[in-house]
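The complex appears here without one of its protein chains, the remainder shown in place.
So, chain A:
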Amino acid sequence: MLRIKRVPTVVSNYQEDETENVSRSTGCGRNCLNKCCIEGAKIPLYAFKKLNKISGSKGLCCEYENSVPPVAFLDSLLLGEWEDRMQRGLFRYDVTACETKVIPGKYGFIAQLNEGRHLKKRPTEFRVDKVLQPFDGNKFNFTKVGQEEVLFRFEANENGNTQFIPNDAIDLENSPSVVAINVSPIEYGHVLLIPRILDCLPQRIDRESFLLALHMATEAGNTYFRLGYNSLGAFATINHLHFQAYYLGVPFPIEKAPTKKIMTLKDGVIISELLKYPVRGLVFEGGNTLQSLSNSVSDACICLQENNIPYNILIADCGQRIFLLPQCYAEKQALGEVSAELLDTQVNPAVWEISGHMVLKRKKDYEEASEENAWRLLAVVSLSEERFQEVCALIFEVIDTVDAENTEGSSSMPEEHDDGCLKEVEARNNTTRPLPMTGTKECLV
């Protein structure tokens, strides 16, 4: 069994040391989210309209065509509620007082000095060699957070348009999906999305939950508001299904990296490989519907977690681009293959670090932050080229199968030695829009 010791991030003020945690079954008196207290609680509900199609003629924007949502999701609701919690003093520190800079260089890595994030907590042992672990109600989970840490519920409106209900009573029949603050934020607006919180799902991707996360990125509609996910073994510390999100108004290096198309799936989803970036990864974009994009990513994630491969996900560009990054840092760390120099920085390369936003704990590291240092760390996080290709093969096998099940005809093949002219000839020949190119077509050209 592989284990590493690390200081867990405190995401809630109700997160006690595991050992001191006594299970409480009835009326705990803390106004928590568990069944003991949540009955009759009123939490604002943002019910989004399910997007069947990515609207906008070019499949680029998911804006509302005719109706204006009653409340601006990001700019009014999320920021307003977040600032309210800040005024109430619920955060462990003021993140806007943390120094941040863009490291000079070609890539624009972002460094933040965050000395407050990891204080006051003892290192805990984490098992890192099992991506899927059963939910353990005795450990900290989000049903234990106080209701004041919850900003609002975020759920699909099954019938109709986007709706906002300021005082909506919780219906215990349906487990609510909630957005809560992270009391140790790494940027302004740092929140957690916890799908169906009372169902106590372990940290593992399923189609429905991933679609919910994608919808949140779409509703926010701002390129600088991204969602992220860490699997167990890839620096998730809480085994209760959650996504993270925050607002940072600069492009991440990973978003600027060039990509090379590997294949187009039947439903229009394009899978590319990340180039010229220290961490090897796949990029998913396009798709005839938000759901098809969501499904292909979730299927890839399910494949990884079932094969026990730790990974991180970045949902960028308003939900239009998803980066999938298998990693092996924790494994290397447990095996003693990470240099002491890197370990000393105590940087945990989770999704944000991998995307290029480095949260540093020591002033020294912040002052000496350079592109080379960031690159060196991330290079250790990445799978080797050989292993990456193996992992990709696993994913493509599953995605191909899933694709073939859903549609008739042959599934797409990776266009290995495709050249740019081919792509362009095809683009020129195609006079109708949009361009859902199938694999078969591509092989013909």
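Everything below uses one rule, namely that a residue touches a chain if its C-beta (ideal position, glycine included) is under 8 Å from a C-beta of that chain, and two chains touch if they have at least 3 such contacts; residues count from 1.
Quick note on the criterion: contacts and distances are computed from a predicted model.
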Seminar exercise, completed: Expected UniProt protein name for the omitted chain (select from "DNAJ-like 20, putative", "LOV domain-containing protein", "DNA sliding clamp PCNA" or "Translation initiation factor eIF2B subunit alpha") would be "LOV domain-containing protein"
Problem set entry | Option from A:T124, A:Q147 or A:T223 whose C-beta touches the chain left out | A:T223
For this session: Quick one: say which of A:Q87, A:N138 or A:N159 touches the chain that got left out.
Result: A:Q87
For this session: Give the residue, chosen from A:R3, A:R30, A:R207 or A:R376, that touches the chain omitted from the document.
Result: A:R376
Exercise. Looking at A:K139, A:K276 or A:K363, which makes contact with the chain not pictured?
Worked result: A:K276
Problem set entry | Of A:C98, A:L265, A:L324 or A:I395, the residue in touch with the unshown chain | A:C98
Exercise. Please identify, in ascending order, the residues of chain A that touch the omitted chain?
Worked result: 58-61, 70-71, 75-77, 79-84, 87, 94, 96-102, 104-108, 110, 163-166, 188-189, 223-224, 247-251, 255-261, 268, 275-276, 278, 285-286, 317, 320-321, 371-372, 375-376, 379, 385, 419-421, 423-424, 427-428, 430-435
